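With one protein chain removed, the remaining protein chains of the complex are shown where they sit.
Presenting subunit A:
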Amino acid sequence: MYNSKVRGKLIEGDKSLGQISQEILAPIHRKKPPLWWYAALLVSLSMFGFGLYAKYVTISTGIGTWGVNNSIAWGWAIINFVWWIGIGHAGTAFSIFLLILRQKWRTAINRAAEAMTVVAVFCASLFPLLHMGRPWLFFWIFPYPNTRGPLWVNFNSPLFWDFVAISAYLLISASFWYFGMVPDFATIRDTAKSKVKKAVYGFFSFGWTGSSKEWLRFEGLSFVLGGIAAVLVVSVHSIVSTDFAVSVKPGWHTTIFPPYFVVGAIFSGFAMVLTLVITMRGLYKMNDFITDSHVDAVCRILIFISLIMGTAYVTEVFMAWYSANDYEFSLFFRTRLFGEYAFQFWAMFIANAVIPQLFWFKAVRRRMWVVFIISIIINIGMWFERFNIVVTSLSRDYLPSAWASYSPTWVEIAFFTGTIGMFITGVLLFFRYIPMIAISELKSVAKFDKPNNGQLKSTGHE
């Protein structure tokens, strides 16, 4: 088996290539998924249904059914949008950056991470669409020649950039994910016994035969898409941050936002990856492929990102004081740190900058349930970060006469619940119908039966 001095074994249990395919495809080849799968699907679909009802209410009655007002015009919808986009960040970031850094251990996780990305970006994209006053006219933000003048979009608006960035990101990450799956679909096609499965997976595998020429094309395409996606990973959340940074609001108008948002997004995404793969390990006994050292590696990355997050938070607070800008100062010190929204601020700070530091301890990293809980805490912390940004700045801006408070209504909560349901549904379907681990890529780390020690020394981290 593939082994390295630093990482240890990437696949446990001395598996043959055939065994790898067999074990990973087991959930797909099972006649019926386990009972818990149906139960979970029922729960997630009912959450999804609840969300659909909230969307119906929103569209039929108006966003007046939300808690937003003329001072705080963005609320949960935008918080959740940024939150989901952040989560949607990790998959592609994971694949691309670890690919660039030649981290082979990514192969066990990247498929799940990318799947998560696609579903999360879908969840995210619902929010900007439905938070519009007239969502049926959403196509007006497409820049295309039209009969309305022609009226063009406002190329100066961050919301337009947002739209471009997110749709590009969604397209590229979905393609990247899908094309990576083609060889695996072919494997399913070849191993499936049911005719229907053969036909369906055959269709999606594009007639993949596994010839050298195909592999060559495949690799080429992966690199091209990967190259584009690498740029988009950085651009998409930078652009989401300009929704805030381009404005004049205290707490929004800061140059730290683009890097801060990108790092924050990767942070939340990696945390969600942890949540997901630990679930996979638990439910599908994938411990041999997603080993403890995989989880350990992700945890180490989180320590580092958490430190960056902490630095960003402190920098923001410092700048609020150092700038001698009364509006910034008042916002940070009288509203965020100590004031009406102190709970949200400290929840964010502790969950994102303090608690992940527990990962310094090996004992913590080795206990899956602790890692699982911390990953959830980070996700909640990142939600509070977005709450902090969106709501506090709007509720305490320039003219105190317009200061207002905000609390969500059941419609907004149901809308959010719906996207969580949608996400879980997507993940469950992914478990059932798509190989959770990229078989073909995993096999690449399983190919050296007897590693050449000399080669390993020179490349170190491989």
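Note that in this section a contact is a pair of C-beta atoms (placed from the backbone, for glycine too) under 8 Å apart; a residue touches a chain by one contact, two chains touch by 3 or more; residues count from 1.
Everything below uses one rule, namely that contacts and distances are computed from a predicted model.
Remark: of the listed names "Stage V sporulation protein AE", "4Fe-4S dicluster domain-containing protein", "ATP-binding cassette domain-containing protein" or "Carbohydrate ABC transporter membrane protein 1 (CUT1 family)", the one matching the undisplayed chain in UniProt is "4Fe-4S dicluster domain-containing protein". Checked against the full complex, the candidates A:Gly64, A:Gly207 or A:Gly282 give a single residue touching the omitted chain, namely A:Gly64. Only one of A:Ala342, A:Ala402 or A:Leu429 touches the chain withheld from this view, namely A:Ala402.
Check A:Trp105, A:Phe163, A:Tyr313 or A:Phe332 against the missing chain and you find that the one touching it is A:Phe163. Across A:Ile141, A:Leu221, A:Val234 or A:Leu429, the residue that sits in touch with the chain not pictured is A:Ile141.
Within subunit A, the residues in touch with the undisplayed chain are 61-64, 67-74, 128, 131-135, 137-138, 140-141, 151-154, 156-160, 163, 243, 246-249, 326-327, 330, 394, 397-405.
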